[in-house]
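A single protein chain has been removed from this complex, and every other one stays in its place.
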Amino acid sequence: MRDLIKMVVVLTVICACSALVLSFANQATREQREYQVLKYVKEPSIKAVLTGYDNDPIKDRVTLKMGTDKKGKPIRKNIFPAKKGGKVIALAYGSAATGYHGLIEVMVGIDINGKITGVSIMTHTETPGLGARVVEPAFTGQFKGLVLSDALKVKKDGGKIDSVSGATFSSRGVVTAVRQALESFSKIKKEVIS
Amino acid sequence: MSEYLLLLVSAVFVNNIILARYLGNCPFLGVSNRLDTAVGMSMAVVFVITLASAATWIVQTYVLTPFDLEYLQTIAFILIIATLVQLVEMFLQKSIPTLYRALGIFLPLITTNCAVLGVAVLAIQNEYGFVKTIFFAFVSSVGYGLALILLTGIRERLNVAPIPVHLKGTSIGLITVGLLALAFLGFAGMVH
Partner (left out) sequence: MSVAREFTKGLWDEIPPFRLVLGLCPTLAVTTAAQNGMGMGLATTFVLLGSNVLISLLRNVIPKKVRIAAYIVVIASFVVIVELSMQAYFYPLYKVLGIFIPLIVVNCIILGRAEAFASKNKLLPSIADGLGIGLGFTLSLTFLGAVRELIGAGTLFGRYVMWESFEPLSIMVKAPGAFVCLGLILCLMNWIGAMQKRRQG
């Protein structure tokens, strides 16, 4: 009987100590881990849409709560500010819309006047050779300098953007994502620069 | 349906867990000397991997993720596997003693088989649902068994062949596995 008690006690103590140490380690490294994941996953896109800054947009990121998802959990969005001399000159953040095959995630860079500084496709599942060609600079470069207006649409819908030939849905998807990013810009700008 | 067929082909041939993913090596070379032990090990592996993956999926989905405890995945999974193997051992010893004796020492040894933990973690990483996870675990372990039986067949022949003394044993075993892996590499183009 004493043996059984000893076994249970020893195992419980070991497990408890382990749980304590691990939970401490988790807390201590959480920030750094988030930073690393963001850096390696998002940095290329962020670098592609922002220019002329002297800070680390990922380190200076601002996390905003924007609405709730289906399960009622708040959706957290990372906004990456580009600064020069301490002042914010542009913001970069992600947006997504359905293309032809699925969700297309884009990173959009917008300067403080609401002008697009760059668009970069982060993930997509479009058809290779057709819809997938939206990632090419020939397509994404068209968005530079545009603002939220009727020009920011594909040519078929009366705008200035040349869609990728044979991939109207994919092109429209990117346009929708970019427009959505611009639509929330003033609200995001207010919260970040405050 | 075609998804599952694709998964089957992928797990058994293209991404064979031992020949392509390097999981489950330790016992691989130790057990592949005789055909009957190889078959016994294969059955045990299929059984444990499938059960373990189901159990770990349930814990991941209903305990680890909702409580933000994902960093405890490794320790939780290995404890589940160790406990599962222990329970299976006790159950078989009481209910199906012949099977228990046939599997022998391989059953407890499976706890440290990287393939078990590996397949469980892979299923989570690939974000499979419950049914897909069980299917994936089953076919992956079948692929392992297949490779094991193939290797054993070859090694049994090698045992009676003239081999330079320094190559005998593990050394030639590894080279054989390498050639087997090379053959399976030919399947790489099958699944896009």
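For clarity, chains are labelled A and B in written order, and residue numbers in each chain start from 1.
Note that in this section a residue touches a chain if its C-beta (ideal position, glycine included) is under 8 Å from a C-beta of that chain, and two chains touch if they have at least 3 such contacts.
Just so you know, these numbers come straight off a predicted model, no measurement behind them.
Undergrad: Who touches the missing chain here, A:T29, A:T51, A:S149 or A:S186?
TA: In the full complex, the listed residue that touches the missing chain is A:T29.
Undergrad: Among the options B:A44, B:A137 or B:V177, which residue touches the chain absent from this view?
TA: Only one listed residue reaches the unshown chain, and that is B:V177.
Undergrad: Going by the touch rule given at the top, which residues of chain B touch the chain that is not shown?
TA: Touching the missing chain: residues 19-26, 28-29, 71-75, 77-79, 82, 111-114, 116-118, 121-122, 125, 165-167, 170-175, 177-179, 181-182, 185.
Undergrad: Please give every residue of chain A in contact with the chain that is not shown.
TA: 3, 6-7, 10-11, 14-15, 18, 21-22, 25-26, 29, 32-33, 36-37, 39-40
Quick note on the criterion: only the chains that are shown with their structure count from here on.
Undergrad: Could you put a whole-Å number on the gap between the CA centroids of chain A and chain B?
TA: Inter-chain centre distance comes to 38 Å.
Undergrad: Using the touch definition up top, name the residues of chain A that touch chain B in the complex.
TA: Of all residues in chain A, those touching chain B are 18, 22, 26.
Undergrad: State the interface residues of chain B toward chain A in the complex, per the touch definition above.
TA: 71-72, 75
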